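Below is the structure I would like to discuss, written out as structure tokens.
One protein chain is absent from this view; the other protein chains keep their places.
Labels run A, B and C following the written order; every chain starts at residue 1.
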Amino acid sequence: MSTLAVMGAFLALTVLTLFPAIMVISTRNVLHAGFWLLPCLIGVAGLYAMLDAHFFVVAQVLVYIGAILVLILFSLMLTRDVMNPKAPQHNGLVGVAVPICATMSAICALLLARHPWPAGPVAAAGAQDQTVALGRALIGTYALPFEAASVLLLAALVGAIVLAKAPQSEPPAAERIECPGGEK
Amino acid sequence: MTVGLSHYLILGAALFGLGALAAITRRNAVAVLMGVELMLNAANLNFLAFWRYLTPQGMEAQVFVIIGFTVAAAEAALGLAVVLNLYRDFGTVNVDEASGLKG
Amino acid sequence: MTSAIGLIPILPVAAAAVAGALAITRKAEKAAPLFTLAATLAACALALMNMPGAGPAPHVAAPWVNLIPTDAALAAPPGPTHGLPPGLSVVVGVTLDPLSWIMVLVVCSVSALVQIYSIGYMAAEKGYARYYCYLALFTASMLGLVTADNLFQLYVGWELVGICSYLLIGFWWFKPSAANAAKKAFVVTRFGDVGFMLGVLLLVSVAQSFKFTDVFTAYQAVADGSLAVHGLFSAQTFLWLAPLLLLCGAIGKSAQFPLHVWLPDAMEGPTPVSALIHAATMVAAGVYMVARLILLFTVQAGGGAGAALDVVMILGAVTALIAATIALVQVDIKKVMAYSTISQLGYMMVGLGVGGATGQVAGMFHLVTHACFKALLFLTAGSVIHALHHAKDPNDMRGMGGLMRRMPHTAITCGIGVLALAGFPLLSGFWSKDAILAVALQRAGLFGHAAGAGPHAQVALACGVAGLVAAFLTAVYSARMWLMTFWGKPRSDEAAHAHESPAVMTLPLWALAIPSVVAGFLLARGERFATFVLGGEAGPSHENLALSIAASAIALAGLGLGALLYARCPAVDPVTRLPRPVYALFSNLWYVDAFWSAGVARGSLAFGRAVAWFDRNVIDASMHGVAWLVQQAAQGMRRSVSGQTQAYAVVLVAGAVAVVVLMTLYEQAVGSPGPAAAAAGWMVRR
Partner (left out) sequence: MIDLRPLIPHCLIVGLGILVVLLDALRVRRNACCLGFVTALGAVAAIALDWMGPDARLWAGQIVADPYSRAFDTIFLAVLAVVALASASDEPHIAFAGEYYALLCFATVGLMFTASAGSLLILYVGIELSTICLMALVGFAKRDRRSSEAAVKFFVLGSVGSALMLYGCSIVFGLAGGTEYGKVLGVLSGVGGFPIVLWLGFACVMAGLGFKIAAVPFHMWAPDVYQGAPTTITAFMSTASKVGGFAALLRFLLVALGAAPDRWAPVIVALSAASIVLGNLLAVAQTNLKRMLAYSGITQAGYLLVAVAGASAADSGLAVGAVVMYGMLYGFMNVGAFLVAQVIEDHTGSGEITALKGLHKRQPLLALAMLLFLFSLGGIPPLAGFVGKLYLFAAGWEGGRFALVGLGAVASVVALYYYLMVALQVYIKDPDDDTRIPVSRQVSLAVAVCVVATLAIGVYPRPLVRLGDRAATALHAYAAPRPQSALPSAQKP
């Protein structure tokens, strides 16, 4: 691929990633925000592909888009009926948060761009070799973090089940409604 | 002009900031979770960019990304359970309405 | 036998544990005093058996803990350290040098008498065993403090004394005023304690040891220039800062101006506790500490005049004077005594301010005699209050009068105490007060000249004169207090029907009255005392007939004036029934009376009121003001914690950004380009 084509692809993926990200923030409808997350995550998967990280392209699609995003959309639909479409979808912190997040992004971008990173990309191994090497690493040098991550998933699973399971006796409905700050 | 490491890093920084913005300003708890996922994605992008340009033979970055995926999945699962709980007790999924504890 | 002296502070702790167990289980509460009293007397006996003689003072020590024993620190190559060396160890020890020995005797005997007295006084109270538990703990803390041979133990005892006083002053927790007074005493003294702690840390960091002897050696070495001071300070700064920081502690604990405000409020505790606090324990701690460490106040660079001693002396004189004037206008019998205590503590500070062994002896001498007569006075006050406990305000002297007949033992012993306090010739207070005035005025160049380092002559002169004035005022209010309480006719039903306290309460009074009379005389005007304290060396003589006569005259004049002013106040004047010429004579005297009232007395009363006002509205109020400000700031901050999760997240993210910005600023301050500058440079180059 020519340099120009690579640049073009990168720019396209940038737009594909950042524009939906902005929409995730700004769109009023939360369900739409959930849908906007899809192209964003696909854009990131594309970037992974450009970085020759083949395993993670698949992982991104499977884990993020296949599992996490579906989970998110599912729970959005579950709780949608409580959301008043006329109520504001953003809190009063926009004025404070925008400059702070912009500053953070700017500082990160400037510093990272300015740093004299060692020159140029080194040729990457093929997809199959990479995946084999990763598999070996996960049962070799990095077995411990891998195992720890499995405990982490187990813990999250246990915690999620405990929290999500309905309590034996529901509190009366009247008690639920009068929450502090409930009426905005 | 070729696409270099810094391009990915700048993109990552932007994505990170946008994720933080979503996490801070959206009232809906699920949308907050989406923001956090964006932030984690930015970090993962950083890792893979560094891996590709600096240590293509090393494995640590990829392991870190796998951990990042795991954490994202775990947080999504747990987060949604927490939100469900919030919905049960408060009748809302807006983070800013659960503000009884303060001071 | 010597090794047993380690038990002196431990025995009362054990007794306190037993009493505490009785208090918690609420069983056999009446047995508590047996244990605490036995422990106190045993400690006293141990001290008596180990009286320091010509040889080295009895001393036991045991290593307790190495404070900083890290192997890593020991293995590290020697580099610049900022103070504490690796392997600094705390050796706990009990010493019975003359200074400690005297204090042990004073603490034990006063504590034992207070405990006996309390058997009667507290008989009807709830929490009997709890009370004795606290008393024993208080005694133990003070014994630990005075027998310490190192700064660490001194500090621990210092803090424990504070806690015990908190518990005892707040003993009647159901009275809000008692609870507040307890808090106030604790918090106000803590202000001084901060200084004390910093002073201890500073000294230890230089001396690299907690032991008094090591600290003295190191301090002397710094003064000589043979030891360098690391850290923030120059040697010169260290030499004045360290003693002054220590003095802060004494100001708080010994109720010196301007931190004396807690002491009058501390009267909310049971009266025997006041006796203990005022005579032997809490307030004596500060004076004892300064006396113990007097070398630090005296030694200055190049043998120059002691700025630290000037401060001690001026502070003492100001306190003595101010407190005496306030005492003049009080109507609460315990308040009079409280201010009197403050005033006398000021005296002790004036004595200590002379510096060296001379000052040490003078201050400690007054501490000992004051312990006798002030404990006596408080216990008599307690006896009176106990007798009047049905009255609306049993402490108010305006509701007393004529108790002389109803309570002869109390009245006579109180009279002895009052005379001793006023400095009546040949009683104990006379000798010790005289000694302080003598050393102060000698330092000023009068009555012979004193050699060696010490405060400036002008300061000594001013403070000596202030001491004389205060002595006069002391005599006035002493007479007033006694006369208003015991003289004349009862001014209330309760006073008219008061009964003498039981023997268990009056016996301790007599036991204290005897030393109040003879202590000064027996110690031969301080000289025998001085010889003992200085370990066999003959103390310097302050024999000066002229000064003694002057002091006696001042005391007698004060007493006389008091009698003139107040002997008539309590009741309808008996002299009106006398034959006419005699009455005229008394009338003439009355003119003198009026003259004194209009002139000196009313003036000093007004001054006293003004000082009391200042005390209440400026010093007290500024303390409250600080507390109020903190509360307001806290409430303001509290409102900013909104409960909004995402506002918290903003702070979290902003915190991370702030860390980067902070590092930038710091880097720019130290000269290398920070991220912001680097980023700007990058933009320009593009």
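One rule holds in what follows: a residue touches a chain if its C-beta (ideal position, glycine included) is under 8 Å from a C-beta of that chain, and two chains touch if they have at least 3 such contacts.
Please read these numbers as outputs of a predicted model, since none were measured by experiment.
The chain not shown here makes contact, within the complete complex, with A, B, C.
From the set C:L7, C:L41 or C:V187, the residue in touch with the chain omitted from the display is C:V187, counting the whole complex.
In the complete assembly, the contact with the undisplayed chain comes from C:L160, out of C:A19, C:L143 or C:L160.
Against the chain not shown here, chain A presents residues 107-108, 111-112, 114-115, 117, 141-145, 148-149, 151-152, 154-156, 158-163, 167-169, 171, 179. Counting the whole complex, the residues of chain C in touch with the unshown chain are 24, 65-73, 75-76, 79-84, 86, 155-156, 159-160, 163, 166, 170, 173-174, 179, 182-183, 186-187, 190-191, 193-194, 197-198, 201, 205, 231-232, 630-631, 633-635, 637-638, 641, 643, 645-649, 651-660, 662-664, 666-667, 673-675, 678. Residues of chain B that touch the chain left out of the display are 9, 12, 16, 19-20, 23-24, 29, 32-33, 36, 39-40, 42-44, 46-47, 50, 54-55, 58, 60-61, 63-64, 67-68, 71, 74-75, 78-79, 81-83, 85-86, 88-90, 95, 98-103.
Simple rule for what comes next: only the chains that are shown with their structure count from here on.
In terms of C-beta pairs in contact, the better-connected of the chain pairs A-B and A-C is A-B. Centre-to-centre, using mean CA coordinates, chain A is 67 Å away from chain C. Along chain A, residues 91, 93, 97, 101, 104, 113 each make contact with two or more other chains. For chain B, the set of residues touching two or more other chains reads 20, 24-25, 95-96, 98-100. Taken in their complex, chain B has these residues touching chain A: 1-3, 5-22, 24-28, 30-31, 33-35, 37-38, 41, 44-45, 48-49, 51-54, 56-57, 59-60, 62-63, 65-67, 69-78, 80-85, 87-100.
The residues of chain B lying in touch with chain C in their complex are 20, 23-25, 32, 95-96, 98-103.
The residues of chain A lying in touch with chain C in their complex are 91, 93, 96-97, 100-101, 103-104, 107, 110-111, 113-114.
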